[in-house]
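One structure coming up, written as structure tokens, with questions to follow.
For this depiction, one protein chain was excluded, whereas all remaining protein chains were kept in their positions.
Letters A, B and C mark the chains as written, and numbering starts fresh at 1 in each.
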Amino acid sequence: MDFKLGEKEEALRKGIREFAQKELPSECFCLLLEEESRDEDWKLAMSISKKLAQKGWLVMAWPKEYGGQGASYWEQMVYGEECGYWGIPGVAMGVSGVAWVGPSLMQFGNEEQRKKYLPLIASGEADGVWCTAYSEPNAGSDFANIQTRAVRDGDEYVINGQKVWTSCAHRARWCWLAVKTDPGAPKKHRGISIFMVDMKSPGITVNPLLNYHDAHIFNEVFFDNVRVPASNLVGEENKGWYHLMQSLASERHSLGPPLYGNARRLLDELAGYAKEIQHDGKPLSQNLGVRHMLADAVVEAEMLKLFNYQVTWELTQGLIPIYGSSRNKAFGDQLLERIGIIGMRIMGAYCQVDPYSKWTKLHGIIQRVYLLSPGISIAAGTDEIEKNVIGQFKLGLPKSY
Amino acid sequence: MDFKLGEKEEALRKGIREFAQKELPSECFCLLLEEESRDEDWKLAMSISKKLAQKGWLVMAWPKEYGGQGASYWEQMVYGEECGYWGIPGVAMGVSGVAWVGPSLMQFGNEEQRKKYLPLIASGEADGVWCTAYSEPNAGSDFANIQTRAVRDGDEYVINGQKVWTSCAHRARWCWLAVKTDPGAPKKHRGISIFMVDMKSPGITVNPLLNYHDAHIFNEVFFDNVRVPASNLVGEENKGWYHLMQSLASERHSLGPPLYGNARRLLDELAGYAKEIQHDGKPLSQNLGVRHMLADAVVEAEMLKLFNYQVTWELTQGLIPIYGSSRNKAFGDQLLERIGIIGMRIMGAYCQVDPYSKWTKLHGIIQRVYLLSPGISIAAGTDEIEKNVIGQFKLGLPKSY
Amino acid sequence: MDFKLSEDQEMLRSLARDFLTKECPKAKVRELENDEKGYDPRMWQKMAELGWLGLVFPENYGGTGGTFLDLVLLMEEIGKNILPGPFFSTTVCALPILEYGNEWQKAKFLPQVANGTAIWALAVIETLGGYKASEIKASARVGDGHYIIEGTKLFVPNANVANHLLVAARTSEDAEGVAMFIVDANSAGVEVEVIPTIAQDKQCQVTFNRVEVPEGNVLGDVGGGWDIVEFILDRAAILKCAEVSGGCQAVVEMTNAYAKDRVQFDKPIGSFQAIQHRLVDMFVNAEGLQYLVYQAAWEISTGFPSRLHTSLVKAKAGEVYQRTCLDAIKIHGATGFTKEHDVGLYFRRVKASEFAMGDSDLWEERVAAELGL
Partner (left out) sequence: MDFKLSEDQEMLRSLARDFLTKECPKAKVRELENDEKGYDPRMWQKMAELGWLGLVFPENYGGTGGTFLDLVLLMEEIGKNILPGPFFSTTVCALPILEYGNEWQKAKFLPQVANGTAIWALAVIETLGGYKASEIKASARVGDGHYIIEGTKLFVPNANVANHLLVAARTSEDAEGVAMFIVDANSAGVEVEVIPTIAQDKQCQVTFNRVEVPEGNVLGDVGGGWDIVEFILDRAAILKCAEVSGGCQAVVEMTNAYAKDRVQFDKPIGSFQAIQHRLVDMFVNAEGLQYLVYQAAWEISTGFPSRLHTSLVKAKAGEVYQRTCLDAIKIHGATGFTKEHDVGLYFRRVKASEFAMGDSDLWEERVAAELGL
């Protein structure tokens, strides 16, 4: 057993810290959980993503031939932790391209597809921004229930239907789309396929779905006779479900380290704030309740860190994490929600101030985390879904839904 | 709306407080949650139950003709609160006789049965002590699954089978027994009947099932060709399920007020203890964590009190509490568990001391509550079962199991 | 003991429901969030006509002689429906005037409240945001027949549209040397700036630059201002909790409806225990909060409030509202996260209600004190 990271990883950590201190606007610590919402934030994110690409970090995990560095799992983990800690924007380029379109193409795309799309992502440019369209009005947790159809017509497929909760569709150049290609399949999760769709195609309409705090993250996307070349089918026709399960696993795995980074940064900021603020002539940090709330949260953050280590280590051993990624996501989401709640208590009356107003404390990150945390915990699988995964696949319990 | 109890109820409250102060051993505040376990406690309980009978309190709710006083629902509630607060032993005489055998006989027994059994219970004597035998090894939450058989043989029924978790069977003179009389019934909850069985009948064997802290509450009861007169069948043959649902409702309803009384007493004792104990030269009661733990628990206790009020008020209005009793039981159990946990923290290292040893603080009640609380929450319906009831019958949600 | 409302109360409630449903649909709520004033003067006038603005005033001050409990029932409906505007802030200023005002003050100010021509705002807390006498730094110096007030108040709801402010200011260095002043919002030196909040509820920063206030505008005794604040706190907290209780009920109801309606894996999601049991917890806590509110409100109505019963309501309400909304959003899935869905309207108000009239810590401390700790 060994709990030390290697010199390479520590050097990387140092490099990212330097990068963050140099490249990020100094007045803000940029925990950009909603970078795709405001134009100025998105602009910043895209400028940083280009710099990350130049540093070779953006797709560090990928093989050199596709613009990556073949970085180890440990390096990827450290990168995730640090990006979370510093709140580096542009890291995910709209969530999907870096984290799972790329890895998916490498797993089950063909060489032509890889050659075309991977360098676009690796460049950190606007043409490498993707959105992912899975959910539909009647297919959320029960994803296999999707109704959007793709019908073959010569060298093309014709797509009709509606997607919803599509993050970043308003920024994306490409869409990673799940559709039904065989609606008559005996089991509904057979008959699903994946397409890559140019968001500039005629027939695509993107409607914003603002969140309750006016952040523009989600969209509705309508497909009205959208024609897609058959060569944009990824993997095997009707095998989309199985491909997607692999992609989902990749995505979940990538969520843990930034969540840990976020958590630790937030706790550090809150501890600093509590030391500064005076209540009854004593710093708030002397308040027993505040001390213990923060201490408890740090313990959970450390648990999350070790959970990330454990999954990463499994990957280095060539093992497939069966339940660890679900555990880390659910645990991390709960932790973030909890830190939001704790943070709002520590901010006191100021917690109700709009995060972008001049009265806000700590640049509004606490309010933003608090307001976003229920949304984060829903994205890429609810708590319930993750617990079902752990119950069935790790504990061997029967299906519970 | 009105939140004041009447003068009659307040007078009763005062009377019970005086009774408790006069009749209960002064060195102990007697929260006898396990009175049937130790011989000396049981002896005390039975002596108090006789005194309660003499006061007219033991079965105060019953009509005068059966030894009661026709007390109002409000009086019963106050009686329950105070018995819980003072930890008056003997109140339930082994749980079942007072609280539900009596009420059940009044609801669906015949006159002959009432005349014979009700006065025995009302007397507070040993011959009025009952146990209730429902659960079996394969029929817990899924009670309809019972296998114990009663087969008619002339003027008698012959009973064979095994019951488990039978509280107080080792003290009881009578058994309130659920059996299968029609195992071939199309639905398994049809075909159940209730019998009253003399515990002295040949063929009955009682085996103790000690709990993990050596308290003797539960028993296994074996029935080996036990012959019971047919006149001991209660209500209609094969209608036992429906009868029992009514009894269970009565029992659950009676649980709330004593739980509230328990909770308030424990919190008062803990507050007193925290004021006495010095830590770092300050009373423990100045510790913010302790203050807030106790304050939170008091808030919940007050909620429970009002829940009890609400169910009682519904009864006075001739309404049937559909979900309130389940809510009160589940809420009260959670509260007691929580107070046990809080209490153990406040006791510090002393919480691990055997409750009956000379090192114990507060006469060991905190440890006893802590150790018993998981058992209490299981008795008469687990949390899950109560929540299912509320979900289905109040919120109108579909069956979830 | 009685859990039933009187016929008059039932009528008040049903009238309130009808009025709010009709006059203040959620589209209106959203509109008023973005409105500069934050309330609808036409609706305000109708509320005056309904007798809501002087609900607890005697008839000689233009009121309808209702009880505090009546007021609480109204606040509960307001909370269920979400009515933006200065009803709460005006009411919590009118109550102390009714209790502590001299005849001149009552005759002058209360009828204007009742008939809808006056809007009030309560200006107590400052930069630390807490309801503690020691935190009051705004000063009131004695001038020539008037006081001169100087200082800054924060989180003053609806000051942007108020005609009058009820202001706590320090008159001596003693910890509790605080007096309450009735200040004309149009006085020279009063500056109001709306603080953008998550709830978009028009809380303001109010700056007093050498504001002159006539001596006759001191409410109650000069040394007794903090008693008035305490009087306000107890009542305002219960009113605020009534609003929270109504909000919780509305959120539970909409979530329960969704859980029955939304089908995943071929079943309504309410049939999954993880969802169903969470809904049960939400429902039970909302119900408990409702009864806690009623008990305290009834006691205040009788004139004999128990300090314990009053304090514990606000100690609990914030946590219940927060948990209810967070769970409701999660049960709704992504839908609950959107601007379109009503649950977000409630969630965005959780913190405003938690920090109005002191946070849970303040009220938990009061409960602890009542336990003798």
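Here is the rule we use: a contact is a pair of C-beta atoms (placed from the backbone, for glycine too) under 8 Å apart; a residue touches a chain by one contact, two chains touch by 3 or more.
Just so it is clear, the model here is predicted, and its values are computed rather than measured.
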Displayed partners of the chain not shown (whole complex): A, B, C
Option from C:K106, C:H277 or C:H341 whose C-beta touches the chain left out: C:H277
Residue, one of B:F218, B:W241, B:Y260 or B:Y323, that touches the chain absent here: B:F218
Interface with the unshown chain - residue positions in subunit B: 135, 138, 140-142, 145, 164-165, 209-214, 218, 278-280, 289, 337, 341, 344-345, 348-357, 359, 367, 371, 374-375, 377-379, 382-384, 387, 400-401
For subunit C, residues in touch with the removed chain: 272-274, 277
Interface with the undisplayed chain - residues on subunit A: 1-6, 74, 267-268, 271-272, 274-275, 285, 290-292, 294-296, 298-299, 302-303, 306-307, 309-310, 312-314, 317, 327, 330-331, 384, 387-388, 390-391, 394-401
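Heads up, the rule we're going with is that only the chains that are shown with their structure count from here on.
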Chain at maximum distance from subunit A, centres defined as averaged CA atoms: B
Chain occupying the middle, per Cα centroid: C
Centroid spacing, where centroids are CA-atom means, of subunit A and subunit C in whole angstrom: 39
Cα-centroid distance, subunit B relative to subunit C, in whole angstrom: 42
Interchain centroid distance [CA atoms averaged], subunit A/subunit B, Å: 52
Touching two or more other chains - residue numbers and ranges from subunit C: 267, 272-273, 361
Of all residues in subunit B, the ones touching two or more other chains: 292
